[in-house]
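Excluded from the complex is one protein chain; the other protein chains are retained at their positions.
Showing chain A:
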Amino acid sequence: MRQRRTSGIVQPKGLRSVLMRMGLFAVLGLFCLYYLLPLVVMVSTSLKSLAEIREGTLLSLPQAITFDAWAKAWDSACVGVRCDGLKPFMWNSIAMAVPAVILSTTLGAINGYALTKWRFPGADWIFALILFGAFIPFQVVLLPMARTLGQLGLAGTVPGLILVHTVYGLAFTTLFFRNFFVSVSDGILQAAKVDGAGFFGIFFRIVLPMSIPAIVVTVIWQFTQIWNDFLFGVAFTIGDSNPVTVALNNVVNTSTGVKEYNVDMAAAIIAALPTMLVYVVAGAYFVRGLSAGAVKG
């Protein structure tokens, strides 16, 4: 986002403006605290022992930092009856998210390219019908999807989830790429067509190299969505094939034994790390994806 270039639009001088400025920063600072405190509490709780949690308060910092809770959350916390921690479920999520992101992004890119740069009669209708799929409440497809996965022999498997995320991610990826390609001028493509380049020739040699920003935005959006998904994971997988969000919920909501808040917090951070990392590294693209998801059409 660009900064305002203009200066001196409204700039009264004097004590009043200094006070206003301080008020401004006070409010902005308070909101920073509001957004950061849960994260701080989460990290500090995960570094305490259970005894320290019971003695201290929410905001007291850990006196004796221990990584036991982290080790347990990763390696030996019980998810249902299995006590191997989140580790196997992190692998499930990676095995699900990586192929689903690649597939849905690739198909969306070709789809968006064909629908904008090689318009044929009815292309707009096809786009509108595909786009609607991005907005349906997924509850309406849960039951038939469960049956279809069963018939395909994919019920309760990671490949089943890959299929689900690819199919329902396609509407979003097509939208992102269509919005991007609409703004690409037709001139270069026309020239290439005159030179005899075909559909895929233009796509791979001209369009794809200039679509890097759109690809990054789409990959980040899709990765965040798929990694954070819970509904499909809980509806279509069982036990060993659960993605990490479902496993995290099982760790936190097991009612047996002593409640280990430090392990819960460490598990939550572990499950959130991949998307947080993406956000920190590529925040600007993340924001662009958010607003691309907002301004449709």
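The criterion applied here is as follows: a contact is a pair of C-beta atoms (placed from the backbone, for glycine too) under 8 Å apart; a residue touches a chain by one contact, two chains touch by 3 or more; residues count from 1.
Assume contacts and distances are computed from a predicted model.
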{"item": "Name under which UniProt lists the unshown chain, selected from \"Molybdopterin synthase sulfur carrier subunit\", \"RNA polymerase sigma-70 factor, ECF subfamily\", \"Sarcosine oxidase subunit delta\" or \"Sugar ABC transporter permease\"", "value": "\"Sugar ABC transporter permease\""}
{"item": "Contact residue for the chain not shown (choose from A:114, A:161, A:189 or A:214)", "value": "A:114"}
{"item": "Contacting the left-out chain in the complete assembly, out of A:137, A:153, A:187 or A:209", "value": "A:137"}
{"item": "Where the missing chain touches chain A, by residue", "value": "1-7, 9-10, 24-25, 27-28, 31-32, 34-36, 38-39, 41-42, 45, 53-54, 57-59, 107, 110-111, 114-115, 118, 120, 123-124, 126, 128-133, 135-145, 147, 167-168, 170-171, 174, 182, 198-200, 224, 227-231, 234-235, 245, 248-249, 252-253, 261, 264-265, 267-268, 271-272, 275-276, 278-280, 283, 286-287, 290-291, 293-297"}
